[in-house]
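The complex appears here minus one protein chain, its other protein chains still in place.
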Amino acid sequence: MVVVMEERASEEQIQRVVAQLVQMGFDVHRSTGSLRTVIGAVGGEGKHDPRLLEVLDGVHEVMRITEPYKLASRTFRSEDTVITIGDLRIGGDEVIVMAGPCSAENEAQVLSTAAAVRRAGAKVLRGGAFKPRSSPYSFQGLGEEGLKMLRTGADAHNLKLVSEVMDANQIALMDGYVDIYQVGARNMQNFTLLRELGKVRKPVLLKRGISATIEEWLLSAEYVLAGGNTDVILCERGIRTFESYTRNTLDISAIPVVKKLSHLPIVVDPSHGTGRRDKVAPMARAAVAAGADGLLIEVHCDPDNAMSDGAQSMYPGQFERLMAELRIIAPAIGRSICQEPVARRGWGQ
Amino acid sequence: MVVVMEERASEEQIQRVVAQLVQMGFDVHRSTGSLRTVIGAVGGEGKHDPRLLEVLDGVHEVMRITEPYKLASRTFRSEDTVITIGDLRIGGDEVIVMAGPCSAENEAQVLSTAAAVRRAGAKVLRGGAFKPRSSPYSFQGLGEEGLKMLRTGADAHNLKLVSEVMDANQIALMDGYVDIYQVGARNMQNFTLLRELGKVRKPVLLKRGISATIEEWLLSAEYVLAGGNTDVILCERGIRTFESYTRNTLDISAIPVVKKLSHLPIVVDPSHGTGRRDKVAPMARAAVAAGADGLLIEVHCDPDNAMSDGAQSMYPGQFERLMAELRIIAPAIGRSICQEPVARRGWGQ
Amino acid sequence: MVVVMEERASEEQIQRVVAQLVQMGFDVHRSTGSLRTVIGAVGGEGKHDPRLLEVLDGVHEVMRITEPYKLASRTFRSEDTVITIGDLRIGGDEVIVMAGPCSAENEAQVLSTAAAVRRAGAKVLRGGAFKPRSSPYSFQGLGEEGLKMLRTGADAHNLKLVSEVMDANQIALMDGYVDIYQVGARNMQNFTLLRELGKVRKPVLLKRGISATIEEWLLSAEYVLAGGNTDVILCERGIRTFESYTRNTLDISAIPVVKKLSHLPIVVDPSHGTGRRDKVAPMARAAVAAGADGLLIEVHCDPDNAMSDGAQSMYPGQFERLMAELRIIAPAIGRSICQEPVARRGWGQ
Partner (left out) sequence: MVVVMEERASEEQIQRVVAQLVQMGFDVHRSTGSLRTVIGAVGGEGKHDPRLLEVLDGVHEVMRITEPYKLASRTFRSEDTVITIGDLRIGGDEVIVMAGPCSAENEAQVLSTAAAVRRAGAKVLRGGAFKPRSSPYSFQGLGEEGLKMLRTGADAHNLKLVSEVMDANQIALMDGYVDIYQVGARNMQNFTLLRELGKVRKPVLLKRGISATIEEWLLSAEYVLAGGNTDVILCERGIRTFESYTRNTLDISAIPVVKKLSHLPIVVDPSHGTGRRDKVAPMARAAVAAGADGLLIEVHCDPDNAMSDGAQSMYPGQFERLMAELRIIAPAIGRSICQEPVARRGWGQ
């Protein structure tokens, strides 16, 4: 902590600050300049609220000098975390694409979409069974029925499965179905949920809250890591800004920033990040070009009749074209994308 | 819903939109102008996602014409909701002040603070037992022990009690202690929690999320109302903006806006709204001047040694002075504030 | 400047930073802790870009310890600046209200509005002759014709006049008409204009840019002050946030913040701050309750037929009622508002 005193601060005020810092357990270094005194405090930071010093008389400003998170920081671990699920590696050289419908609706829809995304090169099936919706009157998901369909779809096409958990009491139930627990943006600071996910031994994909700073996001990851679960995947999905043309503003610059601050892998969700199908492909390309470790994309076999988020779901043909573009881009930064396992049979729509 | 077609939209494109709207269950009115066609759709809105129309060819823009919330709207109920807890009325002529410490720390602290806020004119004791904290390493509250202390403090000084519930599984436990359940900003879209609070029969104080639009806030209130609990108190506590000098930007204009859109009472939390003790009094005065139905203020008998949020907690003497100022302001808009029950004995600090 | 090194920073990296700071002209203090080294640099700040240090290897963070503005700061001048124009004092005990139409449209409109605002207690007439408009197709003001009307209106009712200057080349022309030059939000960083206004000897009312931080705002004031013009009035008029129900979010908390950082008077414009007539009165009351030195309010004798901003202009009767409310509020913080010079004759609309 660095405490900058006001120019006119009295010796008594300075002593009061020093005393407070010592009481907090800090080692104190005092620098007296011609204009002002600056007090450096080293030690037990993280536990203390800098505002307690800010409100003391004569204090001009207080600055923290360590991040409040530890296990999520590159300072703690300098090499990249690579998360392994069977033969899948997230955070390595390959850019991993997770794709599928917003919600599981029925078996045919899940199977058909799973087949389409697998054919195009996705490695993980995404799909919701518990849906957090702004309005109580919107479709809220099929629950366990949906999870069964998703697991069947994933197994049928050799895909891993990621699905959203909305509440701590769903964890046990979901454990029989998912490979990755997804925490939605609205739950990024649901600390009860995060704490419980720290106890499971499956990866957690943690979406950034719509107005969360990168520091708050890493602090939420810290809740999971501190519980003993080291497999956290960060997911940028758009932040709220004054611009309302797109649903959110996808913060592509968060990718290089997170890469510097943390060792955790980061993926990007351009579907929620833009809210409109026609903006998904450009933003997915941008994310890979900027260094994302993966993508989370909504694809639906029949978006026009989807029960939720149809407007931001890609047609299978669009998704296939996007994957072909990404295979050109990834090598520019030394990465690869899965080749299509079977021959392409026309673009579809 | 109003669908505005592009200037060059073809008849086929227009027909496609009309067909979709009819399928969604709308009555359709078509207006053909010299430049463009505008299609009005009346009926089952709220259930449908306007973006499904936005992505159709030839569509320029889609606009909703009804709010997605119903029970929270002034259209549904034109007179103000007044919430009654014993002899306390929230939303009536009297401006209700809720005050107390951020967290319950020990019995002496709670009793001393309760006495001080009661003496100054508060009617409700606030205080946390379950604390949502950004960092897993911060003080997380005393749990049930804290609730006991708070209930004792409230009863000793004839105050009602409001305290935060963080998770649906805490509701049953808290029911024995609190008069008002507080939902924190981070949980404004914890829909599992909101749904459960719709089943209780005590008022819910719902804080606005740090980046929630007013519409989203009212939709979250709708979750509680739709469950059958009609007693929701809205609480503005600051939104996140680019300005970082204050912790948040307290959105005072939300007061008149909410008063127009909804019949629910609205209170303001200037402590979290600013994050700094020296900004609390000006913003509390502003809130009352703008028409707030109440205030939620952090007061601590010894803020310098508080275990959380000490920097934004008022000294008892500051709080007493503020109450005196508010008693001058409230009559400007035809309202009152509780007179001090006992003689004032000096300002303290 | 304080430079915090990374935990693993090498001695060479530390030496590189020290050398750079010395080259920049700073005195350097080095504190070596068990985990990290912190380097304090005192001296010629303000001239240097901290990012030049941020990009050096081994640097964790760089923090400025002085504000980049000087003349605008309370550190430079601790007592409040009171600006005098004839018998008018802005920044003293009296809250000064400036009111009038968005634009001068014709002589009758200006005279009628001036009479109305004077009767209600305003001391300054506001009105535009040069109008910055987002669209090139909107009404752009009457130019010098408008200035003449405004001067005539002000003189007829013993009011001072404030009007907007859009470009440095309008200053000379306007000098014959206005008492206060207004700089609009869009021009807050038009440095050519600010520099020229530093040379005039009339007060400048400087509106905050729609997304300007308080620091940037004070730096723009510094441009005027550095030119030798000490009479700057700051004007908060709303910032841009994600919330779109109101046109802008009026940042009431900027009032106490500016009062702490600067000695300059601050007034508030609730008309542009909200964009809607029915929100002006609550926000005007809030501004006075929070400590504003004055208000800038759009009033029009016939808002329904105004050529610009009619929707946010008050009717004379509404304005009169507001002034009566403000007279109740101001004493709560030891201030006053001008009494009506003539007997009130009913409210009008």
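Residue numbering begins at 1 within each chain, and the chains themselves are lettered A, B and C in the order written.
The criterion applied here is as follows: contacts are C-beta pairs under 8 Å (C-beta built on N, C-alpha and C of every residue); 3 or more make two chains touch, one makes a residue touch a chain.
Only a predicted model underlies this, so the values are computations on that prediction, with no experimental measurement involved.
Visitor: Thinking of the complex as a whole, which visible chains are touched by the chain that is not shown?
Guide: Within the full complex, the chain not displayed touches A, B, C.
Visitor: Tell me which of C:127, C:275 or C:316 is the one touching the absent chain.
Guide: Answer from the full complex: C:275 touches the omitted chain.
Visitor: Extract the touching residues of chain A with respect to the undisplayed chain.
Guide: Residues 211, 213-215, 239, 241-246, 249-257, 260, 273-274, 278-279, 282-283, 285-291, 325-326, 328-329, 331-333 of chain A touch the chain that is not shown.
Visitor: Which chain C residues would touch the chain omitted from the figure, given the whole complex?
Guide: Against the left-out chain, chain C lists 46-47, 49, 51-52, 54-55, 68-69, 132-138, 166-169, 186-187, 189-192, 195, 210-211, 216, 219-220, 222-223, 226, 240, 275-278, 304, 308-312.
Visitor: So that we can see where the missing chain sits, which residues of chain B does it touch?
Guide: On the side of chain B, residues 2, 4, 6-8, 27, 29, 31, 33-36, 38, 40, 42-43, 60-61, 63, 65-66, 75, 78, 211, 240-242, 244 touch the unshown chain.
Going forward, only the chains that are shown with their structure count from here on.
Visitor: Classify the inter-chain contact topology: is it line, ring, star, complete, or other?
Guide: Topology of touching chains reads as complete, every chain touching all others.
Visitor: Where chain A and chain C touch, do the two copies share over half of their residue numbers, giving same, or under half, giving different?
Guide: same
Visitor: Suppose each chain is reduced to the average of its Cα coordinates; what separation in Å results between chain B and chain C?
Guide: Taking the average C-alpha coordinate of chain B and of chain C, the gap between them is 30 Å.
Visitor: Between chain A and chain B, what's the gap in Å when you average each chain's C-alpha atoms?
Guide: Chain centroid spacing, chain A to chain B, equals 27 Å.
Visitor: So the centre of each chain is just the mean of its C-alpha atoms; given that, what is the distance between chain A and chain C in Å?
Guide: So the centre of chain A lies 39 Å away from the centre of chain C.
Visitor: Residues of chain C that contact two or more other chains, please.
Guide: Expected reply: 211, 241-242, 244.
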